[in-house]
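This is the structure I have questions about; it appears just below.
Yeah, one chain of the complex is gone here, protein chain that is, but the others are all in their spots.
Letters A and B name the chains as they come in the text, with residue numbers starting at 1 for each one.
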Amino acid sequence: MSDIQRAGTTRRYSDFCVHNGVVHCVEVPPDARADISTQTAQMLESLERFLIAAGSSKDRLLMATLYLVDMADYAAVNAVWDAWVPEGTAPCRACVQVVRLADPGWRVEVAIQAALG
Amino acid sequence: MSDIQRAGTTRRYSDFCVHNGVVHCVEVPPDARADISTQTAQMLESLERFLIAAGSSKDRLLMATLYLVDMADYAAVNAVWDAWVPEGTAPCRACVQVVRLADPGWRVEVAIQAALG
Partner (left out) sequence: MSDIQRAGTTRRYSDFCVHNGVVHCVEVPPDARADISTQTAQMLESLERFLIAAGSSKDRLLMATLYLVDMADYAAVNAVWDAWVPEGTAPCRACVQVVRLADPGWRVEVAIQAALG
């Protein structure tokens, strides 16, 4: 058995990878036509499912990078984020506005590292 | 006691998180109205304080991601960076120009991973 556990592996990417007690995961909005609050909420719900499947949870995040395509969405994203992260367990977080994400409808994307356990 | 150590934790983010011998940290300029050299210098001074508080130091960096909002600032950022990093200990470094950071005055943001010890 490998010391690396992957899930949802395609030719291009895995949904998550676990190694050395840390899970890596990138998540995007399941519905590219939804508004920013819905995109963010659904993305974080999906992220949470991956975290649990990997043997971690949303109160074990270490680092998150949030990519937005419009900083005007910042307040809406934060409202969902702040309610989603269990109090006292917020990770380090970078948040930057990029030009575009791979799907032109995606308004947000998140990459995280979290501790197992 | 948790195997994750966090500092400066708000509803949204932590100043740094330590797990498994690695510290994660994101830092932004303390003064959004300062020029790029000052923003970079103050940001790195603050980062260094966090590294020390976490049990690491600036000669233990593994990876740094620098986000600029204008690549015309590249030389000024590098001048401060090159003088700040102890010789022979520079980490891997990605440097990209994004559209905007969360505060419209911020011209630079940095995310790092560093080894404890």
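Observations on the model:
In this section, a residue touches a chain if its C-beta (ideal position, glycine included) is under 8 Å from a C-beta of that chain, and two chains touch if they have at least 3 such contacts.
Since this is a predicted model, take the numbers as computed values, not measurements.
Touching the missing chain, out of B:A7, B:A34, B:A53 or B:C95, is residue B:C95. Where subunit A meets the chain that is not shown, the touching residues are 3-4, 6, 9-17, 19-20, 24-26, 65, 67, 98-102, 104, 109, 111, 113. Within the entire complex, the positions of subunit B that touch the omitted partner chain are 20-22, 60-63, 65, 71, 74, 78, 81-82, 85, 87-99, 113, 115, 117.
The rule we apply is simple: only the chains that are shown with their structure count from here on.
For this pair, subunit A with subunit B, the centres built from the Cα atoms lie 21 Å apart.
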